[in-house]
Structures are given as structure tokens and as C-alpha cells.
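Below are the C-alpha cells for one structure; questions will follow.
The complex appears here without one of its protein chains, the remainder shown in place.
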Amino acid sequence: MNPLVVLYGAGGAWLAAALAGLLAGSSRPGLRACCALSGLGGAAAAAGGGWSLWYGNTPVVAPGGAATITGGPLQLQMTSLAGVFVALLGVVAVAIALYAPRYHEPARGTALYLASYNVALLACLAVLAAGGMVTFLVAWETMSLACYLVILRHPRRDETARGAFWFLALSEIGFLLVVAAFVIVSAKTHATQLDVMAARGHLVPGGWRAAAFLLALAGFGFKAGLVPLHVWLPEAHPVAPADGSAFLSGVVVKLGVYGIALFAFRLDPVSGAWPGLVTMGTGALTAAIGILYALRERDIKRFLAYSTVENTGIIVTALGAAMVFHASRQTALYAFLLIAGLYHVANHGCYKTLLFLEAGVVEHTTGTRDMDRLGGLVHRLPRSAVIAFTGTLGIAALPPLNGFVSEWLIFQGLFQGFRTGSHLTAILIVLAAATLGLTGGLAVYAFVRGFGIPYLGMPRTRQAADAREEGQPITGPALLAVACAALAVGAPVVLTALSRTARTVTGTALGPLLLPGKLTVIPAHADFSAFSPTYLAVFLVAACAVPVLIFLAGRPRAASVSVPVWDGGIVRFRPRMQYSAMTFSAPTRVTFDALYRPTVSVLRASDDDPAGRSGPVHYDAQVTPVFERYLYRPVVRAVEWLADAVRPMQSGDVNLYLLYVFAVILLAYLLGAV
Amino acid sequence: MPLWFIRGLRRGVVTTRYPARPDASATALPTPPAFRPGKLTRELADRMISVCPGPALSRADGNLIFDAGACTACGRCALAAPDAVTPTGEFELATTDRAALVKMIPILGEER
Amino acid sequence: MNPGPDETATATRLRAQIAAQFGRSLHIRTLDTGSCAVCEQEIRLLSAPHYDLHRLGFFFTPAPRHADLLLVTGPMVRAFTLAARKAYEAMPGPKVVVATGACALGGVYRPDPFVHGTVDAVLPVDVWIPGCPPSPLALLNGLGVAVGRLAEKTPGLTFIAGGDRS
Partner (left out) sequence: MTAVEPRATGRTRDQLVSSLAGLGSLHAERRGVVTVRIPAEALEPATHAAAGNPGVRLADMFAEGSQEASPQAAGATADSDATVLRLVWAHEADEPGYIITETEIEDEHYPPLSDIAPAAFVEECEIYEQFGIRPAGGKPLNRVMLPPHNGIELPTLGHRPGEPPAEVHAPHVVGGQAFEFPFGPVRQVGVESLYYGLVTSGEEVVDLYLFTWHKHRGVEWRLRGKTMHEAIRLAERTEGLSAVATGWAFAAAAEAAAGVAPPAAAARTRAVALELERLYNHAAATAALCQATGLSVGQSAAEIALERLLRVNAATFGHRYLFGVIEPGGVSRAPDAEALRRELPGAYGELLRATDALLRTNSFVDRLEACGVLTAEQASRLGLVGPVARATGLATDARRAPVAAGGPYTEIPVNIVTAQSGDVFARFQVMLGEAAESVRLVMEFLGGGTAAACNLVPPRASTGLGWAESPRGEVLAWVALDEDGRVTRARLRPGSVRNWRGFDDACRSQNVFTDIPIIEASFWLTAAGMAR
């Protein structure tokens, strides 16, 4: 009796949901049924994932028979590490299941979408529960294709096709690299089963090991969205349906992280500090670049996508640092940073999913995702606004919410870089910490903007003014908001669970060292620092009550009159008189000019007219991401050039094709003869 | 900047002591007229009313009504009737009661 | 709207309150409702070395929210009424309105479609300062009267030469 049993249930439910969706998704009851099944599966997955955290690794089973070491078609195994991701997968699935019935209209497209979405869920589960490399790769590819269909919900729109293609193309490149990595390890260890590969890790020579690791880092990096492999996120997320993009950011991207962790900690732990440093550096770079581009986006979903890039960066930085500490025998910190990273995985999964779901609500009620066409939604979508605000606090890493806890842990870990003993390493780790510090500051700035511009102020367009909350999904996002709060207040529980996971990976039991008291957290070394998320949360909430009490206390004496805001006596405020998303972030545009290279254009009617007749003014500063400009465009151009070059071979003339066949056969003979 | 500081100190104090003490510059200010009832005949009054650019002067049952609030101290009445009008030299006219600025001046030969 | 007896009563009570609360320090917001820019020049000179109203505990503040006294110049252009009302409402009580200069007292413009002609057509005026323009000295006098520090001379004035009280 082990968690896999529960997960069979989850998988079955999702399979059923996929079928239900495919057959009946075009009718409302069918839609409801499908989502209900999907939700059930989610609940089961959450339970199973949570359980496996405590349970530890299960033995490998092969339901398809053929449980041989040489590896049958289907090998399953539940590890504690995967359990974290499975639990997250389950929570996200439940939230989306609550959200989808109100978000989607029953239609044929919906049917296909629901089917592919549930297949994707199933595939993710399979990836996480894979016990052998074949299973893993098949599941991984299935997941990519299913996600491709998820993104293609509205194939008529050509930007949808574009975004989906970006996703598919990069996924496939990544897949090839991953296959290569697996092949190397499996060839050197003569095994396909993950346990065995891990056990025989010492057989892999160092050079191959490094190669395998780098291949894996790049291959999974494509999914995880590591800079410069992140470009599919801002393209795919906006075009996918809200819950689709929530799923992408909440789970799929995390699987990339899982893959990296799988290789780094289990399959081939490379000796030496450099792989860790590489990983950490990539992560830090990813975080900074991600948030900087997020600040230039006015499309809410592109903005959130870039913020996902940032958060992946933070997680990967933590994992990289963990590797470094591993290499330098600091097992306590190794475990600690692993825990912190996994904690951030869970946190980001919750609030990013939440924010994407709310972005969907905004798009549904206003018909736009452009922040500069929104505004004042807090008065029109009160409940959604509260939920979105919770998520914003979380992702901006502000206490008392969960984002703060995990980022605090990560920083505490990085600040102890001096314990590695090597000066260079210590300095690099501190540099990474500094980069994350910058990122954190910019993240607060970005999310003040990301919440303030759409939700506060006055509506900038009629659609924004007419937004209504009736009939909008609430429960799904609300569940995630609760999850965020729980992850903050329940930090000790979470940490205890994660420390068990860490033990299965690192072999170090950190539990008592991490939580000496019931509610106080200590970052691996008692002489460094300590804090209690729970007390902090309680205190902050209590602190909010103080001004209220003061007001109530002072009320009887102070006779207060409420008058409109002093506006300098203008006739009336107009929406165009408030900060817009782009003007709010103008200072960063000026500061980071070197990175953005904006092209500024000013169009003034009064310039064309000698009399200075005043008229429309248009001011624009366009930014094209560096990587598109200097990396992808050249590649794409090269590929197109190559295609043009080989086109003459395809003349369409049958004889020519026969000639090709003949030539090939001849060649084969000649080779055989040699 | 320190240079300016010194410069400011060197310039010395020019600040008036008003309201504690009267200020000498007040004497040069234009001030509303004061009337000599002994010289103020009716046709003089009418001439003054006609030259007054504002609504400061008017006439009602044998009295010249003078609204010091509406007076711009332009001095035209003084030009029109030099011997019946002199400046008051009074600039402290601020009041909390608008009506207190409106005064009646008896016109010669029309007292009742 | 000439102040009726009850309004003058409230005005005096208000001034007592002002004298009690702001007797030593009071913040001034100016409001130009269509002046010819000369009254503004004189008001600016109040903070110049020659007059330096800070020594008397008066301070200028750009925000009506922080102002206790509204120094209004000009004949109250009708198009400006809204802004004037807003500025007055934005001030916390107790507040004093001082009509400054002949325009504000109805000495230059008659009421017509362009202007109200006097400030008290729109705002409840507490203190009137005549003069075109009222010199900084006259303004200081008016401010003193407004906070009840200086006694008014006006009731005693007869505008009769030689001061013979007939």
C-alpha cells in the first residue's frame, strides 16, 4: 500500500475526464462532468503527492508486466521529490476544475481543449511518477504535444498559431537534448530504470557526466524558461486560455525544474562546484532579465509570463546554490537550499496560477488584457480584486504571505555562501544573492504596477467601466488564495514535510536543525539567524487592526467631514490624467536604457503646423527583447536561408526522385562493400 | 552658497516693524478720500459721482454715500473737487463687517 | 449675499475660535479669481524681506488641505466659481475667507455674465481688505484683523476731513 495506489486513481479520473470532455465537452452538463472528474483526479493527486512526501520513495512497479531491469514500456515509481510536484499538480488541477466551468463556453473547441488538457494532466503525472527513462521520455513528449493543443484553443487567431509554434519548436529542441542526456547516462550505466541509473552513477566517466548534465540543463531549461531559452513563455501564455496558461506556468514550467533536479541530484551528480555555479548563474540571470522585461509589458498575461521566468530563475538559483554546497560538503546548507527551492516551487505554483486565473476574469469582463485600457476594477470586481491582491502580495514576496517565506529562506541560504570555504565561490554566491536582491526590489515595483494600474484609479475605457462580476469564477482562485495563506502560516508543517524530501535526496535529516522550536525557523546553522513566519503573519494582521482601533477611539471627539480629493480646481479629472502602466515604469526604462535600447517616437500635431495648432500627441518607446533581436532572429533567418537552399532538390519531377533513390541505394552498397 | 549667506547678512535688516510700530512708507500709499462737509455742495457731489470710475460714490436723500470698499483711491474726485476732498492717509481699512465701509457724508444745505 | 446678523454672529464666533486655535501660527492659501496680477505681486511681496510675514506666524501653503485662511483676489469670474468652491471645501474648518482688493469688494467690475462682481457672491467672506491694490501693509493689517490680533479702525472712521465726528 503506497501513494502510487492513490495516483492510479488520479490518473484514471483524468483519463475519464479526457474522454468525457472529448465526447460531451460541447454541452454544459458534459463540461461540468468533465471538470468534476478532473477535480477529483486533482484531489487524489494532491493527496497522493502529499502522502509520498511522508512516505519517501516507493519501489518501482511495472503495471504493464515486464518488470525487468532492462526496462519494459511502463515503469512507475513515486519519489518524495516528485511528490512535491505531484501535490502542486493536484492543487492546481482542483483550482482549475472549479474555475473552468464558468470560464469556458460549451463548444466543439472546448471539447477538444478539455480532452487535451486532461491528457496533459495525466502526462505530467506520468512524468513525475516515471520509474524508467522510456516512460519518462514518452510521458514528456506526450505532455508537450498535449500542451501544444491546450495553447491552440483558438487556432483561428494567427498570433495563437505563432505562440503555439514557439512552444512546440522549443519543446522539441529541448526534447532532443533531454533524450541525448538520458542516452549518455543510460549507455554508460547499462540501465534504463532511474533507480539503477542513479545507483550506478559512478560508472559514468566525468566528461560524459558533465556533458549529460549540460544537455539536461539546456533541455529542461527550454521548458523551465531559463534565459535565453525563455522566449516561448511570453508568446504562448497570452494566446492560451486563462486556465491553460495557469496550468503552463503553474505546472509545466515546474516540470522543467523537476527535470533539472532529477539530473542534478539523482541521476548524475557531477563532482566539483562548477555545474552548481553555472546553474546558479543562469538562474540569477534569468530572474533579473525576466523581471526587467516584465516591467516593459502592458499585456497582463505577457507580464505574468515574464514574471514566471523571473520566479523560475529564483528557484534554479536556489537549486544551483544547493549543488554548490553539496560539492563543498556543506550538507546542511545543501539540504536547506533544496528545501527553500522546493518551497518556492510550491508557492509560485499557487500564486501564479491564481494570478493567471484572475487575468482571465479581467479579460472576460473587459475584453482586453492591456493594462492601459483598464483601471478602477477594484470597484467593479471587488471579490476578484481581493483574491488578486492576495496573490500579488505573495508574488511580490511581501510578508505575511508565502512568497516572502521562501525567498527569505533562499536569501538566508545564499548569505551563508562564506561557508563553502572557497573565496571565489563565496563571492559568486553573494553576487547571485545581490542579483536576486535587485530582482526582488524590481518585483515589488512591477507588481505595484501590475495590480495598481488595472485595479485602482479610474477606468480608462468604457469596457473597463462596464465590467461586472456576476457569473465570474470565484471559488477556484479563492482556493489558491487560501493555499497561499496556508503555505505562509503553516510554514513549519511545510518545512517538516520538505525536510523529509530533502532527506531522501541528500541523506541529511534537517528536521530538528531547521525547527528547534515549534514555530521558529533557523537556516541550517543556529548561529546565523532565525524567524517565525507564523508569528510574523499573526503580528502583521494584528498590526493592521491598530489604525482601525485608533480611528474608532478618536471618532467621538473628532468631527470629520469627507470632501473630494483636492484636484487643483480643474473641471474634472479625466482618465488620461492618471499614471499609465508604461509611464509608471518609465524610470526603469531610463535607468536600464542599455538593456532595453528603446526606440522613442514622438508625434505632435503641433509640430507639423507652423501655427502651433495643438492636437493629438503620440509618444512611444518600443522595446524589442535583446534575445529575439540578437539570438533568435538570426537563427530563424539562417534556417529560412537553408530551406531556400535545399528547395531546388524538391523539383516535383518523378525521375529526379527515382535518381535520388538510386543514388542512395548505390551509396549503401558502396558503404557495405567497404 | 556660503557667499550668498554672507551677502545676505551683510545687506542687513530692512524688515518693517509694522504692526508693532507704524511704517514710514505708508505715507506714500494712495488712500481713499476724506470729505469736507463744509465745502461739499450738491453739484460738487454730483461731479464727483460722475468722475468716479467705480461704484464707490452715490447720493441718497441729502447724503453722499461713500463705499470705501469699492474705492480704488484713483484720486479723480480729488481732481474734480480739490477743496472738498483730501486723502485720508488711512490704509488700515480691513474689516469684518462690509457694511462698516459704507459711510454717509452730509451734503451742504441738505441736512435734515 | 451680504452677511445677515446671524452670519456676522457666526463670523465673530469663528474668529474667536481662530484666534484661540491659530493665534500664533496660521497657514494661508491664495486664490486668484480674475485679478489683474497686481494683487498677486503684493501678496508675493508679503514674504519678501521688507514685510516678512513669517515673523508674525503666518505661512503660505500651496495645499488648501493645510490652509486655515483663504486670501481671495479678483472679481470672482463665473467660469472660476467651481474651482473657488472646490478650494474652499478642501480646507479644514475652522477657516477664514479674506476678500482682498477693490475687485473682490465690487469696486471695479459690476456683476454681469462674466463675473460675479464680488467674492461674497460665492464664498462666505469673513474679512474685507480694500485697496487697489491693497499694499503689503494693508494686507498685514487685514491678516491681523482676520485672526483677531489687531483691532479694526473702520467703524471709527467717518471719511470726514479733520476727523470731526458729525
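By written order: A, B and C. Residues from 1 in each chain.
Following the convention adopted for this analysis, a residue touches a chain if its C-beta (ideal position, glycine included) is under 8 Å from a C-beta of that chain, and two chains touch if they have at least 3 such contacts.
Keep in mind it's a predicted model, so treat the numbers as computed, not measured.
Considering the whole complex, the hidden chain is in touch with A, B, C. Of the options A:Ser271, A:Ser606 or A:Thr624, the residue whose C-beta touches the omitted chain is A:Ser606. The chain not shown here is touched by just one of C:Val108, C:Leu143 or C:Ile160, and that residue is C:Val108.
Touch with the hidden chain on the side of chain B covers residues 1, 3-5, 7-8, 11, 14, 25, 28-30, 51, 53-54, 72, 74-76, 79. Considering the complete assembly, chain A touches the hidden chain via residues 567-571, 573-574, 576-580, 582-584, 586-587, 590, 602-604, 606, 609-621. Within the entire complex, the positions of chain C that touch the omitted partner chain are 28-50, 60-62, 64, 74-75, 77-80, 82-83, 87, 103, 108-109, 112-115, 132-133, 135.
As a convention for this text, only the chains that are shown with their structure count from here on.
Chain-to-chain contact here is organised linearly: an open path runs through the chains from one end to the other. The interface holding more C-beta pairs in contact, when A-C is weighed against B-C, is B-C. Chain A and chain B have Cα centroids lying 80 Å from one another.
Put simply, the C-alpha centre of chain A and that of chain C have 64 angstrom between them.
Averaged Cα coordinates give chain B a centre that lies 18 Å from the centre of chain C.
Residues of chain B found to touch two or more other chains are absent. With touch defined as above, chain C holds no residue shared between interfaces to two or more other chains.
For chain B in complex with chain C, the touching residues are 13-16, 18-19, 23, 25-26, 29, 32-37, 54-56, 66-74, 85-86, 88, 90-101, 103, 105-106. Against chain A, the residues of chain C that register as touching in their complex are 63-65, 80, 82-84, 86-87, 89-90, 93.
Across the complex, chain A meets chain C through its residues 561, 563-564, 566-571.
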